[in-house]
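Note that one protein chain is taken out, while the other chains of the complex remain in position.
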Amino acid sequence: MNQLLAFRTRASNVLALQRHGALIALIALLVFGIVRYGDRFAGENLANLLADDAKFALVALGMTFVIMSGGIDLSVGSVALLGGVVAAQASGAGLVPAFGLAVLVGLALGSLNGVLIAKVRLEPFIVTLAALLGVRGLALYLSDKKAVVASGTGSFQDFGRWELLGLPVSAVFMFAAFLIGAAVLRYTAFGRTVLAVGGSEDAARLMGLPVARTKFVVYAMSGALAGLAGAFLAAQTGSVSTDTGIGWELSAIAAVVVGGTLLTGGVGSVMSTLVGVVLLQLIFNLIVFENSMGAIEISSFWESVIRGGFLLLVVLLQVKLSRRRASGGTAPA
Amino acid sequence: MPETTTTPAAPSAAAAPAVRRKTSWAAYTQRYGAGTALVALLIFNALFTANFLTPANLLYVQLRQAAPVGIVALGMAMVIATRGIDLSVGSVMAISGQVGALALLSGTGLVPAVALALLAALLCGLFNGTLVARYGVQPIIATLILFIAGRGIAQLLTDGRLQNVDDPAFQFFGLGAIAGIPVQVVLLVVVAAAIWFVARSTPFGRYLVATGDNEPAARLAGVPVRRVKLIAYATSATLAGLVGLMEVARVSASDANNTGLGMELDAIAAVAVAGTPLTGGRISPVAVVIGALMLRLLQNTLIAHGVSREVAQMITGFIIVAAIYVQRQAGEGAG
Partner (left out) sequence: MTQSSPSPPLLDMRGIRKSFLGVPALAEASFQVNRGEVRALIGQNGAGKSTLIKVLTGVYKADGGTVTFDGRPVAFDSPHAAQLGGIATIYQEVNLVPYRTVTENIFLGRERRRFGLLDWRRMNAEARELLAGLDVHVDVTRPLREFSIATQQMTAIARALSFDAKLVIMDEPTSSLAEHEVSVLFDVIRRLRDSGVSVVFVSHRLDELYAVCDRVTIMRDGRTVDDRAMADISKYELVSKMIGRDLAEVRRAASRAPHQAEAAPVIEASGLELGQALRGVDVAVRSGEIVGLAGLLGSGRSETARVLFGADAPDSGEVRVDAEPVRFAVPRDAIRRGIGFSPEDRKVEGIIPQMSVRENLTLALLPRLTKAGIVDRRRQQQIVERFIERIGIKVSSADQPIRELSGGNQQKVLLARWLCMNPRLLVLDEPTRGIDVGAKQEIQSLIRELADDGLGVLFISSELEELVENADRVVVLRDGRNVAELRGDQISEERIMAAMAHGAAVEAEDGAR
């Protein structure tokens, strides 16, 4: 029995280890970058990196909640595109209307997913897959298949250049959003319910938790965050190209998993998703820097191979974990 | 216009007391809905679309466009029959196309080049299958790995550069015709017939369905469930590889950045829309082919009649949701 107990304890540390592992890998890569490339890497580059990451991170934040609830949201890339398109189109009206509209549109589409999944009880995979197709169609229709350029003047365009505490405003926003997300997860009943639903929907129902409402909210939230991410993109780059958002959903899933959130739901951490996002982007950044050194030539295509490799590593680690769990005698649903 | 193509909005509230009727209605729609929609689309086009009923249009436009998705969807259907999913097909297409083009350009000759390309695709499938069958990784995640890394691998092979392939013998795979029928269409028919035959008449085919229908029971009946899954993923990838080669041949160039982009979604949609439940236990190659043809024809029809491609895509999304909604109704009626 003691052996079994030891087994279980060790197994459950694997996820924590993974989380710390991702953080350690991130720090190691940062140190490596600073040592090797010096100030060129450290200062503005990192600030830009964070600003760039903000939109992916917001999408991944929504995805984290969806996955923790035991679901999946494939539509985030398309919703981000749509958010970007409407934000750019409304940018003449100013910052707040443009961002507000993007978030509202995302919220509406996320709610649609949520209703179909939580109330009509269709499979999340298929519902959000259909949304991926349909919403992209809507976005392309609205943009007339052309890149949408935000209005050249006014608060919307300026927004991308704002800085706060020396950081680009989008990076500040990203940190704020993740802090709020982490607090929601830890300090609200909603956050705990998300994890309970993902951990065991039956148990959650028997405990009298509002399962359907919780599922609805995570999809609505994911949609709103994706819309917001699109608006950020529009504000930062001044235009939204039609290929925006392609594959974002899968990058987001990868970042969530690398961060140590269990894909079957029930376990997760918001901050480690942020680590996952930054880590995966940093790899790309480092490749660029290494190439600029001129010593060796590393193709940027390694980026996705390395990402896939990370995902494989993480998945195998999680398999090991669940095997241990099975042999440990407990079998959580 | 959508009402000619699909089921009307489900009268769920009105039909609630008449469970039996709703069930048979839904069962009908599940079984023949896509076929009916396809026929309706054909009739509509025959009447209202200029130059529709010409062999050139039907064979070289409609069918040839639909065939690649159809072939990939057939492999996907095998995976789905086991209660799985394969997100990596698009990336596998890119890998196979790159390997084939690279081999050709390095002068291996046609047959070895094709063999190498298919071998690469097969290895991808075995990788997926091993993760799913041996390690019990969720299919979505297992195949997501190659979805992400696979395209990078394909791009790395030529550093992302386009490879022009103008070997006439090879171009036959994409542009040729056999007895006047485009080679893609011939392949679609051959693959569909082969899978139909395998599913119906070989032990493996029956194991495939049994595994997806009730895995614990299948295992207790001596079905080698792991091997069955492995073969399903290997087949799916190999078919994707074949289609990848065909696409490269058709455009006479291998483009790792774009070959097979979005194919996984089109293939899944084709399987789902024609009534194959994603929960496994069923495979109908005929339905898959109908689904692929219907979705393509739907888009082409809408576009031909002035509906923009984008709106057509929205309608497609709507129809997929409607189709699974109907399936669920039918499933509940039966269960």
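Letters A and B mark the chains as written, and numbering starts fresh at 1 in each.
Throughout what follows, a contact is a pair of C-beta atoms (placed from the backbone, for glycine too) under 8 Å apart; a residue touches a chain by one contact, two chains touch by 3 or more.
Here the structure is a predicted model, which is why all the values come from computation and not from measurement.
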item	value
Chain not shown: contacting residue from A:A118, A:L209, A:L286 or A:I306	A:L209
Contact residue for the chain not shown (choose from B:V165, B:V185, B:V223 or B:L302)	B:V223
Residue touching the undisplayed chain, where the options are B:T54, B:N164 or B:T202	B:T202
Residue numbers in chain B that touch the chain omitted from display	201-203, 206-207, 209-210, 213-214, 216-224, 281-282
Residues of chain A (touch criterion as defined above) contacting the omitted chain	1, 4-5, 8-9, 12, 183, 186-189, 192-193, 195-196, 199-200, 202-209, 262, 266-267, 325, 329-330, 332-333
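Note that only the chains that are shown with their structure count from here on.
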item	value
Computed distance of Cα centres, chain B from chain A, in Å	29
Residues on chain B engaged by chain A in the complex (per definition of touch)	85, 87, 131, 135-138, 140-142, 144-153, 155-156, 159-160, 261-262, 265, 268-269, 272, 278, 308-318, 320-321, 324-325, 328
In the complex with chain B, residue positions of chain A that touch it	72, 116, 120-123, 125-127, 129-141, 145, 246, 250-251, 253-254, 257, 263-264, 299, 301-309, 311-312, 315-316, 319, 322
